[in-house]
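Every protein chain except one is present and positioned as in the full complex.
Showing chain A:
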Amino acid sequence: MSDIANKILFLPERASTFAERVDVLHYFVVGTTMVMSAGVGLAALFFFFRFRRRVPNQTTEYVVPDLKTEFLFVSVPLVFFLVWFAIGFRDFTWVTTPPKDAMDVYVMGKQWMWKFAYPEGPNGVNVLHVPANRPVRLLITSRDVLHSFYVPAFRIKMDALPGRYTQVWFEATKPGTYQVLCTEYCGLSHSKMLAEVVVLAPEDFEEWLKEQQRGRLQGRQDALADTSLVPPVARMAEQGEKLAGTQGCLKCHTVDGAPHVGPTFLGMYDRQEKLADGQTIRVDEAYITQSMMDPGAHLVAGYQNVMPTYQGKLQGPETAAIVEYIKTLRTANVREVSSEGPAYDPIQ
């Protein structure tokens, strides 16, 4: 049934849980639109015929609608539109709120290619491998201009902005290869900025991950014996740790829970943080990135606005690596006591 509808509407393959939600609303909206338009159109056609001019000088009755009619004109569309909105907003909230256990992948748009990086290992260009039936969160940024990451089969799309991370998630439902397109005009070869998502069965994905960790020589039997010959695939968190040192982050941020010039990195990720302006904010990728690029934007309560911006000093992948490093510094005890604020006293 829905396959026929998809053929008529030219909808692409439906390969994610979000696609199933969106398509249902899509049918509903298209259906009501068609019925509505047919109603208005047929009424108009009937009137054209029924009330055609019979003599050149014909006069007409003076017709004024009563309040009830006008009320009907307003309320019927309003109710329909609000129902669409309510369903649409529920689904939109769902797709912009990744589940906690989602697998992270960093996506970086660049004129004119997509780069993908996994916190635990491999990275690649223009091919994204993901397991089926597992939520995958994409943390999307750009190195130059705006791009937009679009997978028609998953019905998801999110802009890639330089200097900050946006996120969207999906759960692919069947293995296969799906096209990724860029939908934000980004210059000369905008239309060539194509990539693909390869969805693998979970066990195939594990296998693929292992192969990636064995490195490029995995196809060569003789080399398999001595994996030390193969340089280990760089782990983002390790890179991040190095960068935190070389970029000077650790001069002001400790990793042992002690407050210093800035808040400690320990247990920082995923914490509710009280801000200087009284609001609270959840420390996520977006907030950490923003704090690197524009430190004063949301200042944690109790700290001075003294951090310099790292805008232009850190590349997209470097930012992501530091974020991943901070994410590794989650400790159970800090998280338990710190749902309302820092686990330490602020500097007076």
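Operating definition for what follows: a residue touches a chain if its C-beta (ideal position, glycine included) is under 8 Å from a C-beta of that chain, and two chains touch if they have at least 3 such contacts; residues count from 1.
Definition applied: contacts and distances are computed from a predicted model.
Colleague: What is the protein name, per UniProt, of the chain that does not appear here: "Cytochrome c oxidase, subunit I", "NADH-quinone oxidoreductase subunit K", "Benzoylsuccinyl-CoA thiolase" or "Protocatechuate 3,4-dioxygenase subunit beta"?
Modeller: Listed in its UniProt record, the absent chain's protein name reads "Cytochrome c oxidase, subunit I".
Colleague: For the chain left out of this view, which of A:103, A:161 or A:250 touches it?
Modeller: A:161
Colleague: Considering the whole complex, which of A:33, A:177, A:279 or A:304 touches the chain not shown?
Modeller: A:33
Colleague: For the chain that got dropped from the picture, name the residues of chain A it touches.
Modeller: Contact residues on chain A toward the absent chain are 9-12, 21-22, 25-26, 29-30, 33, 36-37, 40-41, 43-44, 47-48, 51-54, 56-65, 69-70, 73-74, 77-78, 81-82, 84-85, 87-93, 95-97, 144-146, 148, 150, 152-153, 155-159, 161-164, 166, 179, 181-192, 194, 293-294, 309, 311-312.
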